[in-house]
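Omission of a single protein chain aside, the complex is shown with its protein chains in their original locations.
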Amino acid sequence: MLEVLAQGAFAEPMASITLAHYLVLSGAMFVLGLVGFVTRRNLIIMFLCTEMMFQASGLALVAFARYSMNLDGQTFVIFVLTVAAAEAAMGLALVVLLFRKQESLSAEVWNQLKG
Amino acid sequence: MDGCIATTLGAGDPGAYLPIFLMIMGAIGFACINVVGTLILGPRRKGETKGIPYESGMTPVQSARKRFNVRFYLIAMVFLVFDVEVVFLYPWAATFSNLEPQSEQAFTWLVRIMFFLLTTVVAYLYGFRKGVFKFD
Amino acid sequence: MLDLAPIAMTLAADSPAAVASAPAWVMLIPAMPMIGVVLCTLMSIMGVRSKLPAFVTVACLAVSFLLTVFMFTGHSEGWATAVGWEWLHYSWGDGNGQNFTANFAFAVDGLTILWMLFVTGLATLIALYASEYMATDVGQGYNRFFIAFNLFVFSMACLVMGSNLLMLYLGWEGVGLCSYLLIGYYYKKPEAVAAAKKAFIVNRIGDVGLALGVYLAFVHFGTIEYTELFASEKLQGYLHDAAEGHWSHIPWQASAIPLFLMVGAFGKSAQLPLYVWLPDAMEGPTPVSALIHAATMVTAGVYLIARTYPLFQVSEIALPIVAWVGTLTALLAATIGMAQFDIKRIMAYSTVSQLGYMFAGLGVMTSVGAGFHVLTHAFFKALLFLACGAVMHGFAGQLDLRKLSGLWKVPGWRIVTIGMFVGCLNLAGFPLTAGFFSKDMILAEAFVTPGFALIGWILLFTAGLTAYYTFRVFFRVFVGPVEYHAGDDHHGDDHAHDDSHGDDHDAGHGFHPHAPGWAINFVLATLAVCSIVAAGLYFIGDHGWVAGMIHDSTAHIDPHGDEAGGSHGSAALFGLDPHKAMYYISSVVGIVGIIFAYAFHLHGRKSAGEAPAADAFKAALGPIPRWAENKWYVDELYQFLFRGPLLVLSHIFRYVDMLLVDGLVNLMGWLPYAVGGRLRRGQDGVLQSYAASMAGGLALFLLVILLLVNQSA
Partner (left out) sequence: MTDKLIYLWPEVTLFITTCLVMVLGLSPQAEVRRLCAWVSAVGLTVAAGLAANGEPDPNALLPNIMPFAKVVIAAVGLLLLMLLAGTVDREYEADIESGKTKFNPLRSNRAEFYSFFLFSLTGLMLCASAESLIWLFLALELTSLPTYIMVIISTRGAKSQEAGVKYFFLGALGAAFFLFGFSLIFGGTGATHFDDIADSIAANGINPILTLGLLISMIGLSFKIAAVPMHFYTADVYQGAASPVSAMLAFVPKTAGFIAIITICAAVGWNYGPNHTSLPEGLRLVLWITAALTMTVGNMLALRQRSVKRILAYSSIAHSGYMLVGVIAGPGPVGGSFTSNGLAAVLFYLLCYGFMNVGTFAVLASLKHADGSEADDIDDIRGLCSTHPLLGWSMVLCALSLLGMPPLLGFVGKLGLFTSAISAGEYAIVIVLGLNSAIAAVYYLRLIVTPYLDKPAEQDVLRVEKVGIITRPMVAVISAASVIGLVLVAQPLIEASSRAGVATRHGDVHAVEQAAALRDDINEPRP
């Protein structure tokens, strides 16, 4: 499958690792994060999964920045890191609070609001 | 900008969507195989052990919940936030030395980073008022 | 530059749309009642428990009235507009009908001034009356009443003064809303709530007609501003065709407009077949009945037709329909009124009947007659209602004419009786009263207009019936032996209940009616004087003052090639000038009616409940009086025609599916409900399933769209 991609659209004759490789890796990270978010019940793991999705975007950004020689992409990554850190701070505080309340980190205990 | 992918791909060519499609399929497929693989191969246990903070298989000998002082969390978070500020200082510092000294541009850059640091000061002030830095 | 200026000026002068601008204070006329609304609302919020809202209302409305008088004296001729602000402006092209403008603006001409004079004048007087009438409700109810009262006057002012059909529509809905709120004022009484609902629903039918008419007018003529609409070349062309008799040259869209507008007018002015709400509307407080449901709001239909008279003239059938509907309504309502016992209801049917006269007047092309009748009717009908209200107020809600008698001799009721007498004379068309002249104008015009003689005869007959049922009330209630029974109903439970009276109110003795106070008497006296003086208006100017006002408006017509409303050289009735002939004929008819009333209801009557002559005559007529008393079963007929089948239908659906309880509406509602129920299962409150749905949604969207784009690309 990778060969198809490499020979098709993204072939760069010189490089052995092409943009396509980065993109597939980034896509896989994104989907893995997504799948992890959906399947895991532990709030911390779920949060780490969203971080993974963020970093997938970061990887794609860096790869694209390198490809199009536009450093804006790399700047973007720094900002993404900051936002991810802020979100992490909030997420961890939230997890602590929730754990104190319910004595569990499972996401399933929070199901009173529905319908 | 000339290097952008559009030129390589050729817009409007229906075949151009095939690699994208395959790429998505590949990404989804890879992820799904992993998940399905763990479902099939991995042992499945449910219960209390699964809900505990450490999923490494270690059974905690006693409740993990000791009464840590809440300040530990606060310090951890303050560190996290202030730590990230530095990320912005590095690129700035690396570029600033290349600017022409005394130029208007250099001045603008200085003002900008000062404003940025000022916001950090406000955050510090807030933390101070909140009592994060009191260790009594 | 210099050469062009005179040309431009000539163009401006020639252009029919050139309109004078009215002084800005004209906008204060609708603004004053709005200020009243705000003040009364504030008082309501602050929990004022005094008569303050009433006096604020009277003050605001009086200022409004004075300004209207200034507007009248300062008005010269033709249109004068005052633009409040540019309100709505949509355009989707440059062509005709692609540019929708409706400004919050007011346009003044003779018709507007005529209407505004009696609307604000009567509103002031009736607010004063209500300050005493509603006194037992002081507090939140009192405040609520005056908020709605002010809002009504504001809406009515918008309706009458607005410079475009959208403003008219806005006011139209506004007065409908206020009418609804005020009919349902005693909301604890189920009848009042039902009456309010009925009025609301019946009016909605009319409003749909009006809305369609306005829409069609916009689509066809490309504007709804009066000044532009009536001056438009299209309309002038149609009018020319109509005058020449080339009806086929007029497109059907144009001739359909009046038909839709007519439906609106029939709804608001309680004409066949939409009149059923008005008698029930009497459940509201009497000042409301007097102002809204007798004098002003119900004449909005007449106003609408008079205002859009040129539109009506481009349809061959519109005005004849109006004439016939009006005539039949007049007759039907009069027959029902003859058999009722509730004096307020009798007045309500007489209102329906008199409105029928006005429509007939419009239909036979005497807008002057209709306008004059609107004016005189406003005064004497308000007077009659307020007198009835005083009786109701004084006798604890008693309105049955079989339980009241000889009020003239009860201390403190002289002014009410005199007021009632003046009102009755006017309504009965007694010679030389205002009602006499205005009715004669309509009757005479019906006889001289070719093809409408039958209408004239029916209306003449109805005039006799009117005289009869009017004086039936007067002879039963106000003269004859003294006897009275208190009403068992303290209207709407809101009236103060004086225990010393309440114990044995059916006995007739022991109950002491409380005579009206200064406010009620003052208002009644003023109105009585106004009703008498109104007759004098007929002798001002060439053809009466009203004719002058109407000529200066869109309702002005020249149907026979000579002065409208004047004598018609060629036409004659019994060899006399039709108006002169009508003076004699209708005098005789009116007096005969009164004599019948005397013979049946005063002569030889010993008690309040029994009138031997009338009862004997009634027995001779068989079941007819009972049918009339039951309003010819029109309500039941409507029930049978519309509600009955719907109920049956809903029962059928009920068997089809238990969910379909209320008929068709719920059938359409069912599907979303069912789907909603299914969808709710997705909202199970678990984080993971939400996330899974989101992820699934993303994947699904991407696949679908990539596949679709792939195919189409």
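Things to note:
Each chain gets a letter, A, B and C, in the order it is written, and its residues are counted from 1.
Rule of thumb we're sticking to: a residue touches a chain if its C-beta (ideal position, glycine included) is under 8 Å from a C-beta of that chain, and two chains touch if they have at least 3 such contacts.
Quick caveat, the model's predicted, so the values are computed rather than measured.
Within the entire complex, contacts from the absent chain reach the displayed chains A, B, C. Annotation for chain B: contacts to the undisplayed chain at residues 1, 3-7, 9, 11-12, 16-17, 19-20, 24, 70, 108, 119, 122, 125-126, 129-131. Within the entire complex, the positions of chain C that touch the omitted partner chain are 44-45, 85-92, 104, 170, 173, 668-669, 672-673, 675-677, 679-680, 682-683, 685, 687, 690-691, 693-694, 696-698, 700-702, 704-706, 708-709, 712-713.
For chain A, the residues touching the chain absent from view are 23, 26, 30, 33-34, 37, 43, 46-47, 50, 53-54, 56-58, 60-61, 63-65, 67-68, 70, 72-73, 75-76, 79-80, 83, 86-87, 90-91, 94, 97-98, 101, 107, 110-115.
Assume only the chains that are shown with their structure count from here on.
The touch graph of these protein chains is complete, with an edge between every pair of chains. With centres defined as mean CA coordinates, chain C is found 70 Å away from chain A. Touching two or more other chains at once are residues 34-35, 39, 41 of chain A.
The set of chain B residues that touch two or more partner chains comprises 24, 28.
Put simply, chain C touches chain A in their complex at residues 680, 683-688, 691-692, 695, 698.
Considering their complex, residues 699, 702, 706, 709-710, 713 of chain C touch chain B.
Of all residues in chain A, only 1-2, 4-5, 8-10, 19-20, 23-24, 27-28, 30-32, 34-35, 39, 41-42, 44-45, 67-70, 75, 78, 81-82, 85-86, 88-89, 92-93, 96, 99, 103-106 touch chain B in the complex they form.
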